[in-house]
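In what follows, a structure is listed as structure tokens, so that the remarks can point back to it.
A single protein chain has been omitted from the complex, and every remaining protein chain is retained in its original position.
For chain A:
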Amino acid sequence: MKKQTKQHPSTTAFNAVSLTKPVTLIVLLSAMLIVTGCKNIPPVTSGVGTDQIAPGQKFEKHLQVDNPDLGKKLHISDIRSRTNNDLLEINLSLTSTYKKTLHLQYQFTWFDKDGFIIEAGKSPWQPLDLHGMQTATVPGLAPTTKAATFKIYIREVAEQYFKFAD
């Protein structure tokens, strides 16, 4: 690039002249606008979920919607729990109210009877494709017999694009 600039020693003087020409001015201004608008937008990672629920409690009172856009397309329609082989087992039903497929990920977090987290940082996000208007039921199983309450969170699979700023 430097070489190219050196080949045109008249650049500075030339720019001063060309800036006065309306066509060049418009082209330059629009180019600058595009360039300043071109940036990497971090993906939306908020979603919908619940706070700590103990088995037998009504889940409706624990729902929280952090992402209203996703909340319009998706809602938690049922949460059931039982003890199976001494382990807390959850069935989570998700209903889509959106006509297109939602690419989601969900995570269960487990807490003991004192509200302390169990196996912190080891609960993976599970991918889930929810087709248009579909209701899917996904299972969750506590990693140890100590689990007394649980939390659920659902968000979209993060995809990062280079976008022009909105």
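Here, a contact is a pair of C-beta atoms (placed from the backbone, for glycine too) under 8 Å apart; a residue touches a chain by one contact, two chains touch by 3 or more; residues count from 1.
The criterion applied here is as follows: contacts and distances are computed from a predicted model.
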Per UniProt, the name of the complex member that is left out, chosen from "AIM24 family protein", "MaoC family dehydratase N-terminal domain-containing protein", "Thioredoxin family protein" or "Penicillin-binding protein activator LpoB": "Penicillin-binding protein activator LpoB"
Contact partner of the left-out chain, one of A:67, A:96 or A:123: A:123
Where the unshown chain meets chain A, residue by residue: 1, 4-5, 8, 11, 14-15, 18, 24, 27-28, 31-32, 34-36, 38, 84-85, 87, 89, 105, 107, 119, 121-127, 139, 141, 143-145, 157-159, 161-164
